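Here it is, the structure, as structure tokens.
Note that one protein chain is taken out, while the other chains of the complex remain in position.
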Amino acid sequence: MKLEDCKLGGTHLKSSDFEKCKVLTTEWTPNLGYAWDNGVAIGRYLAELKEGKIIARICHECHRIMLPPRMFCELCFRPTDEWTYVEDTGVVNTFSIARVNWDASRRGPKEPPLIPAVIEIDGATKGMGILHMLGEIGPDDVKIGMKVRAVWKKPEDRTGAITDILYFKPVRAAASKKAAAGRKR
Amino acid sequence: MGMRKVAIVGAGITKFVRRAQETGKELSWQASKMALDSCGITLDDVDMVTLGTAPDAFDGVHMKGEYLADGAGAHRKPYMRHYVGGGTGVFSPIHGWMHVASGMADICLVVAEEKMSSCHPHPQGAFLTIFDHTTEQPLKPTLIWIFALEMNRYMQTYGISKADIARVSVKNKHNALDHPSAQVAEEITVEDVLASETLCWPVNRLDISPASDGAAAVVLASERVARRLTDKPIWIDGVGMSIDSAYWATRDLSYPRYVETAARMAYDMAGIKEPAKEIHIAEPYDPFDYKELHHMEGLMLCPRGEAARLTAEGYTARDGNLPICPSGGALGVGNPIAATGLMKVIEIFLQLRGEAGKRQVPGKPTCGLAQAWGDLMQMGTVIVLRS
Amino acid sequence: MAITEKMTKTTTPTHWEGDIPVRFVYTYGLAGETFFRAIKDKGTFLATRCDACDVTFLPPKIYCDRCFEELDKFVDVGTIGHVDTFTVTFKNMDGSDKAKPRILAMIRIDGTDGGIIHYLEGISIEEVALGLPVKAIFKPKGQRKGGIEDIIGFGPVE
Partner (left out) sequence: MVKRVAIVGIGTTGFRPITPDVSYRELIFEAARKAYTDAGIEPSEVDGFIAAAEDFIEGYSICDEYCPDQIGAVLKPTHTIAGDFIQALAAGYMMIMTGAFKTVTVESHSKASNIKNVDEVLGFAFDPVYNRPLRETPHAIAGLEMTRYMFETCTSSEQCAKVVVKNKGNAMRNPYAAFGADISEKDVMNSEPISLPLHRLDIAPHADGAVVAVLADGDTALALTDAPIWIEGLGWCTDTPTLEMRDWGEAAYARIAAEMAYKMAGIADPVGMIDFAEICDEYSFKELQHMEALKLCRPGEAAHLLESGATSFTGRLPINVSGGALGVGHLFEASGAHKILELVEQLRGHAGARQIPDVNIGLAQVWRGVPTATGAVAILSNM
């Protein structure tokens, strides 16, 4: 058989065929609502975020300090052992300069780009990253390997959500040393 | 090890288009009917059917495997839907292989379908909810982020430029000019890619495959039946799949180790020791241009960090030493996710039979590979075919 | 067993709310386009038939799902059928009560192996029975848009 010799299905429609109603269509917006149980690990994670802290979980078998926290170690396949707070600072593993919103709509010319990043959190096992946003930095200044610190919402505005951290901002070496010294566990 | 041999004996495909008038059922039927006709059998001859299709949020039907059943030829037959996100299309013939190699079926129809255009205003919207609902979705991520993050890390690790990567898109869109199903085949230059709209740096519009509607199907048969149906059976000699942890942000994003794990499984089964020499032609998954390079490395078809250089040297062109995506891939033919993976398997099937028409690579290849990848950048599926 | 720290107070559990914010526009397909154009323009039902399998498909398909041959001839099967089965529905999709219960029926359209699932109109719960002959009631032609809602329901055959 050769594809070239076959009559292939698939009738292409232009977007104007929809707009001008050349074809019949029907619409549906499903009401797909959920209330997912946070469970032990994520429940505690969110509760600590509300307090302005990031908490991780340790597995004594593989000695990993895991973020986001989990009640079982997916590699050792056993329960994890204890909680530990980690820093609210980290290192940019990778980043993007996003001009597109979640639904593929474009950000307007006056809207600044979004800068999502994978941030390896200090105090967790090397490589333990989380997805979050960078802020207070121009797109041209972002670098892989740069040190960043969480910028938290005001305590009264926090709800126990990943968005209790507004974004991570760059830290200068001196400032970071001072902050680390003053930080309470 | 006494495993039953399984062959691909027939194939069918639709055009890949941005918006199809056909329902998903109708697209499935068009591809399946063509596959049955191509090997001269009827639906009566089919023992079992397996269907691959990616998320329900594209077609817009809960349990869409059930909805598509009649178009996929499942009427009153043993039928199930398998699913590994973007890796589904190459997993589809692996799932069919399980049906036949196990002895449960002599002929299994394998169908892959996607109708992404139902999802409005853009299928990207469906991808918000692939992220963890509690720890990631509140940040309103888009699928492109995760690719951009991975691409940036890959570029940084190996010192690869956007222009190096853009060559993949140029090559594949060019290759697709010869594919009758192609949606976005065109002659473009590296400059065109770099000048196209930046969506999420480093990803530009022409780095990305389009959203598509389409379907593909293959017929698998046991050795005895295959030899009766065709004098050119293409054997499934190795299959592999592997899924990494869902904690994607913890991974080394510069290297797809899940693809390597899957490839090792398939190579072991096929008795392949030196993939770069023994594989003559490959269709790695290329929804984004850097992904082809990433996957070539994961498949051990070249050393890590070398894929871009080889591409620049023409090594992966249709007339190169190791033709990669001679079909035109997802970047050129289009990307109705599950159907794309199966399109790649069909391309290897046709190439090994010498029936790829203008796309035929020189040198009579006898061993080829198709690979897909999916979920949260964590799933690798690999199939090794031999003539 | 399993995890070593569990919740022991009813005040501890929390949940996270979210949705899947998607919207869809469906084409009717090759068969559906013809079928609903006939309802819209002519107020009748078109079916496709597979002579080999002796099956008449309503709603029509462009293929016979049993032998997989293409079916490209549409036949007008009229709008009269019989109640194959029915139910009295009390609930809306969101779980709320309907203003008044409705009789939903599967109407086997005469001369076909298929039919239409729709409401019975002008037939009381006491009157409805399996095998009852009924006829489609359409919206006035000007109000028809090409869709299953162009049918108001099925009523008694005079």
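As written, the chain order gives the labels A, B and C, with residue 1 at the start of each chain.
FYI, a contact is a pair of C-beta atoms (placed from the backbone, for glycine too) under 8 Å apart; a residue touches a chain by one contact, two chains touch by 3 or more.
Everything numeric in this text was worked out from a predicted model, so none of it was measured.
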Chains still shown that are in contact with the chain withheld from the display: A, B, C
Residue of A:Asn38, A:Thr89 or A:Thr125 in touch with the missing chain, whole complex considered: A:Asn38
Chain C, residues in touch with the chain not shown (by the definition above): 1-3, 6-7, 12-13, 15, 18, 20, 24, 26, 28-29, 32, 36, 57-59, 61, 65, 84-95, 101, 104-106, 113-119, 130, 147-149
Interface residues of chain B (partner: the chain not displayed): 1-4, 23, 54-57, 60-63, 65-70, 74-85, 91, 95, 97-99, 101-104, 126-130, 132-133, 239-247, 257-258, 261-262, 265, 269, 374-376, 378-379
Chain A residues touching the omitted chain (full complex): 26, 28, 30-43, 70-72, 74-75, 77
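By definition in this document, only the chains that are shown with their structure count from here on.
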Whole-Å gap between the CA centroids of chain A and chain B: 28
Euclidean distance of C-alpha centroids - chain B vs chain C, Å: 36
Chain A and chain C: spacing of chain centres that average the CA atoms, whole Å: 42
Junction residues of chain A - those touching two or more other chains: 11, 13, 18, 23, 27-28, 30, 34, 36, 38, 42, 46, 161
Per-residue multi-chain contacts in chain C, two or more chains: 16, 18, 20, 22-28, 30, 32-33
In the complex, chain B residues that touch chain C: 19-23, 25-26, 29, 32-33, 36, 42-44, 57, 60, 70-71, 73, 75, 118-121, 125-126, 128-129, 133-134, 137
Complex interface listing, chain C residues touching chain B: 16, 18, 20-33, 61-63, 65-68, 70
Residues on chain C engaged by chain A in the complex (per definition of touch): 2-7, 12-20, 22-28, 30, 32-33, 36-37, 94, 146-147
